[in-house]
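The structure under discussion is supplied below as structure tokens; questions concerning it will follow.
Excluded from the complex is one protein chain; the other protein chains are retained at their positions.
And now, subunit A:
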Amino acid sequence: MLELIDVTKVYRGGKRAVDTMTMRLGPGMLGLLGPNGAGKSSLMRIAATITRPTSGKVLFDGVDVVARPDALRRHLGYLPQDFGAHPNLTAREFLSYLAAAKGMSARSSKARIGELLELVNLTEAAKRPLGGYSGGMLRRVGIAQALLADPRVIIVDEPTAGLDPQERVRFRTMLADLAADRVVMLSTHIVSDIESVASDIAVVAGGRLLRRGTPDELLHMARGRVWDLLVSPAEADAVRMGYVVSRMVRTAEGVRLRVISDAPPSPGAVPAAPDLEDVYLGLVQPAPAPSRAMGGLR
């Protein structure tokens, strides 16, 4: 349905934000994971026809949307990472304006806006000017606008930023529901957001696609590479300097560490079941260079 083929984006100044990335997306949810500056937002903007790629193609149902962006825009719900709204309009007026911009008829947009405001729990605040909304409320307006035209493709960039835990859970449930028969592309660096809903995960860093697969496939990749160990505080520093450490808890007995490594970091290390955070760190974070401290641990 949506294909990104050899997409590259080079910004002024030569920064290569996206580097020959290819992805084919059908119904379901693709979770994009990556550190800050990995190129996630650039990729999302390219997929949402906001930014023209330096090279490569973006096809929607076979149509080149770099040349004909409206072919996708009519079926697209896009929630950017940062956005504002006309501060003097109410949420209902703002959504009504955007519905008109989508080309929706007055009757259907009125009914749908009411339903969407209820969905994002803003019915009570619908008549207040958006200038008085908090960041979380504005985010919910953004979610509502993305769903205005019942889109076939939904692209959401860091959608849960600013939402309280209850709203986050509701939003994730809704995304999972939407992904049943639509393309949903979700970008975040909150691993738990992706872990709970995405059936397909892509890890990107430095503008390149590092790995793509189902959560099980990615977890399988990290099996046998995650270790738990209990060390003294002095040894903990040495471990942190020599290995990728995904968790560290100070306890009365010492420091409990979770380490990602091909080999056991110390004789006392025990294998642990990997989770997606381990997979992610193992992929994007290079292991520190062996240091003198490592020698001390061994």
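Assume a residue touches a chain if its C-beta (ideal position, glycine included) is under 8 Å from a C-beta of that chain, and two chains touch if they have at least 3 such contacts; residues count from 1.
As a working rule, contacts and distances are computed from a predicted model.
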item	value
Chain left out of the displayed complex - its UniProt protein name, from "DoxX family membrane protein", "Phenylalanine-tRNA ligase beta subunit", "Sigma-70 family RNA polymerase sigma factor" or "ABC transporter permease"	"ABC transporter permease"
Among A:Y78, A:W227 or A:Y243, residue touching the chain not depicted	A:Y78
Sole residue of A:R24, A:H86, A:R223 or A:R250 that reaches the chain not shown, by the stated touch rule	A:H86
Subunit A residues that touch the omitted chain in the full complex	11-12, 15, 17, 37, 39, 41-42, 45, 48-52, 65-67, 69-70, 73-74, 76, 78-80, 82-89, 93, 96-109, 111-112, 115-116, 119, 121-122, 124-125, 128-129, 131-138, 142, 145, 147-150, 155, 166-167, 170, 173-174, 177-178
